[in-house]
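All protein chains but one are shown at their positions in the complex.
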Amino acid sequence: MSLPQFKLLRPRATDEAVSFLAKHAGNVRILAGGTDLIPSMRQKLFEPESVLDLRGITELRGIRPLASGAVEIGALTTLSAIERSAYLRQHFPVLTEGAATVASPVLRNMGTIGGNICLDTRCLWYNQSLTWRKGCGFCIKKDGNLCHVAPGGSKCWAAFSGDTPPALLCLNAEVEIAGPNGARRIALREFYTGDGENYRKLEANELVTRVFLPEASADYRGIYRKLRVRGSIDYPLAGVAVVVKRLNGHVADARLAITAVNPAPLLVQRAGEMLIGKIIDEALADAVGDLAARTAKPLTTSALTPEYRREMIRVFTKRAVLAAARP
Amino acid sequence: MVAARSSPLEAGIVKKELIELKINGRAHELAVEPSALLLDVLRQDLSLTGSKRGCDESSCGACTVLVDGVAMMSCTLLAASCQEQDITTVEGVSEHGSLAAIQKAYGDWGGAQCGFCTPGFMMTVKSLLAENPNPSEAEVRSALSGNLCRCTGYSQMYEAIKSAIEAERQGLAAAK
Partner (left out) sequence: MNNNFSIIGKPTAMIDAAEKTTGAGKYTDDLSVPGMLAGKILHSPYPHARIKRIDTSRAEKLEGVVAVVVGKDAPNPYGILPVGHDEHALAFDKVRYVGDNVACVVAVSEAIAEKAMELVDVEYEVLPAYFDPEESMKAQSDLIHDNKPGNLEKDYHHAFGDPDKGFAEAVHVAEARFIANEVTHAAMEPHSTLASFELDPHTGKLGRLTVWSSTQVPYYLQHKLSLVLEMPMSQIRVIKPLVGGGFGGKSEVIPLEIIAAVAARKAQAPVKITYTREEVFWAHRGRPRTIIDLKTGIKSDGRITSVKARVVQDGGAYCSYGVVTILYSGALLGALYDIPNIQYDGYRVLTNKPACGAMRGHGTVNVRFAFESQLDELAAKAGIDSAEIRQRNLLMPPCITVNGLRVQSYGLPECIEKTVERSGWKRRKGKLPKGRGLGIACSHYVSGAANSIIRSDMPHSTVNIKIDRDGGVVVYTGASEIGQGSDTMTAQVAAEMLGCSLSRVRVIAADTDLTPIDIGSYSSRVTFMAGNATLRAAEDVKKRIAAAAAKKMNCPAEELVFRDDLVFKKGSVPPVVKKDQAEEVEVTQAGASVSGRVEGQILRGSLQQKRKDEGPKEWMTFEEAVVAAIDFHGALTGTGSYAPPQEARGGKHKGAGVGPSPAYSYSAQVAEVSLDEETGEVTVHKVWAAHDCGRALNPVSVEGQIIGSVWMGMGQALTEEMVWKDGMLMNPGMLEYRSPSSVESPEIEPIIVESIDPEGPFGAKECSEGSLAATIPAIANAIYDAVGVRLHESPFTPERVLAALRAKNNSKRLNLTEGVDPTAPARFREHGGSLCFKGKGPERHALDPARREAPAAARGAD
């Protein structure tokens, strides 16, 4: 399968990228690590006139701890770099854990944090070749108007399958978005729509440039648990991230997020409330697990049945919470 | 009546561009389409057929090359995007006209059977050993986990890697 033909734009700086975007808005795809976009273009899921290749923008690479204790991560920082950062591992361990589980080592050398945040939602009826999709009569996310997963519905249920966003949600991360009117910063939790088709709030002339981890999120215990069939390569079939800060054995603060079971990664709001002020034990972890499982709405978008994946959200949540409580 | 043929433009052909790639230490000037993948350029334009295409979705690792020393999948890189970078393919692994220790060891220990995935493994192992000259078995397993092999079950590869490390060590000791 060859790629559709396109013009290649290779900006050297963010400004240049933004002006390219403005010029070609609506008919351009942004290429960072390429690990999702290139296979998708082979499958003709995208046939843009132009591709904006960000690989040459060095200013968007790197992890910069700020004096305040907060951290700024360039959107083009590779997942390998995040996985290997001693600083992040010490202060934001949930993120390095999440990054370390993405796909395989070679793909993490290519894939970027910005790309993982912007990762297209996935579905077995969508991530297929053009010939294959022709066979099923296309789907609501691309070229058709039927959802094979929830027939009769008008909403797309393709699952968001990034591993780092649940960790970033737990860390109250913010993303910087550059556009024609300059840069704006929003909380990551505001970034996703919950709809599989238009899954993120990013205008056609905008791109994600940086991620910020606030100082207040540093030094939480963090755990990420991922359901996959193989020990490598696979996208998550369900994923749970949890961060906990404890004071005198009691939970001072906690957040929990899930991924790969909804069209967006979700912060399970009430989980934090349930945990704060408590001593974590089996029963509490169980209760949080039940809550997370109720938040999950998996459908047959991936391998393993929805029922099982929801069940694993429960089990993994319980385990992650207990692990985060361990001294 | 001779049917009018559609022009290349109507067929949607985008003009080729001149790019320069540095591969195994040599610079090549090439005219490629902007959408050309590094793997296709290596195999078709440069006849460097050592890198293989095993899948179409960036999951098998048979096309792995080193880009500035980092293992990457050449099927997932645009050729035009790799200019100004040092690319090493399996053809650049042999040393001084003879097999590198890891190539010899893969042969001796059965690390290669059908050999189709082997070039990719050569590159992944090379980058692993450059970074971590004495990896544990768990580290080896994890490092190799993005390259699929259907023949060996990977076991004999671990033996090969161990023996290559030992050969390198002895070679270095002898050189001193």
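Points worth noting:
Residue numbering begins at 1 within each chain, and the chains themselves are lettered A and B in the order written.
In the analysis below, a contact is a pair of C-beta atoms (placed from the backbone, for glycine too) under 8 Å apart; a residue touches a chain by one contact, two chains touch by 3 or more.
This structure is a prediction, so every number in the text was calculated from the model and none was measured.
The chain we do not see here touches A, B in the full complex. The chain that is not drawn here is touched, among residues A:G135, A:G194 or A:G277, by A:G135.
Interface residues of chain B with the unshown chain, by the touch rule above, are 3-8, 10-12, 43, 48-57, 59-60, 62, 89-91, 93-94, 99, 102-104, 106-110, 112-119, 122, 140-142, 144-157. Listed here are the chain A residues that touch the chain not shown: 1-2, 5, 104, 124, 128-132, 134-138, 142-146, 148, 151, 227, 229-235, 298-300, 303-308, 311-312, 315.
Just so we're on the same page, only the chains that are shown with their structure count from here on.
Inter-chain centre distance (chain A to chain B, centres taken as mean C-alpha positions): 29 Å.
Contact residues on chain A toward chain B in their complex (touch as defined above): 1-8, 10, 31, 34-35, 38-39, 42-43, 51, 53, 55-56, 80, 103-107, 109-110, 129, 231-233.
For chain B in complex with chain A, the residues that touch the partner chain are 12-14, 17, 33-35, 37, 40, 56-59, 61, 64, 70-73, 75-78, 80-81, 124, 142-143, 145-148.
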